[in-house]
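Left out: one protein chain. Kept in place: all the others.
And then subunit A:
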Amino acid sequence: MNIVVCVKYVPDAQAERTFNASDNTTDRENVDGLLSELDEYAVEEALKLAEAGEGEVTVLTVGPDSAADAIKKALQMGADKGVHVNDAAIHGSDAVATSLVLAEAIKKIGSVDLVITGMASTDGTMGVVPAMLAERLGLPAVTYASELTVDGGVATIRRDGDASTQTITATLPALVSVTDQINEPRYPSFKGIMAAKKKPVDTWSLADLGVDASQVGLDAAWTRVESFAARPPRSQGQIVTDEGDGGQKLAAFLSERKFV
């Protein structure tokens, strides 16, 4: 089984994240980045499937030079090879354009049985790329999987909703997005770190994928960030002093704000 995992290199949520002043895009150069934590679950799930049977795991990322670190982390965890789509024209792309580039890259990788993604990125957190990507590839999309099994050419997932738990199946090839409930991602062993140094990583440009630069980037984006402002510092909370009527005061406070 050939599995492609789509991963994103994101600014470290622990660090101070900023936007570029010139075009209001996320600053990906001056902030330390890493493999999006939500994508680690996708990598782990792919590795588990590959280890359980015959399979090869390819990690795919679209991003600037530094995004190679995201591929590297996935290779250290145990993925077999990497594909890095890196082209200056991609800068500022929205989800629509990103899904286009990913789709063309997956077509070029060829004969893919399963595409696994995280449920959202930890920077944009839109969560729409998996569905868009499946649409472009003409694949069934089974999203928000908290459990995944693949048997006899069928992928079965469990999706936990607020009111119900659904079991959904899709015939392969298919796209699955996974939640942070699905597994406990491994950390790279030293053998994994050493082995990753020798694993192949292909770097492709838009031209390699036959994608025209006018289809991607900030100018082609359907949405753009008009302005941004830092969140104001938190104001001092209100202290309710209990003089025997603490409960009533709390209830009044909550109902005033329509919480109860």
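Here, contacts are C-beta pairs under 8 Å (C-beta built on N, C-alpha and C of every residue); 3 or more make two chains touch, one makes a residue touch a chain; residues count from 1.
By our rule, contacts and distances are computed from a predicted model.
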| item | value |
| --- | --- |
| Protein name as given in UniProt for the chain not displayed, "Acyl-CoA dehydrogenase", "ABC transporter permease", "Phenylalanine--tRNA ligase alpha subunit" or "Glycolate oxidase subunit GlcE" | "Acyl-CoA dehydrogenase" |
| Touching the absent chain when the full complex is considered, from A:Ile109, A:Ile193 or A:Ala221 | A:Ile193 |
| Touching the absent chain when the full complex is considered, from A:Lys8, A:Lys73, A:Arg158 or A:Lys199 | A:Lys73 |
| Residues belonging to subunit A that touch the chain removed from view | 15-16, 30, 69, 72-73, 76, 187-191, 193-194, 197 |
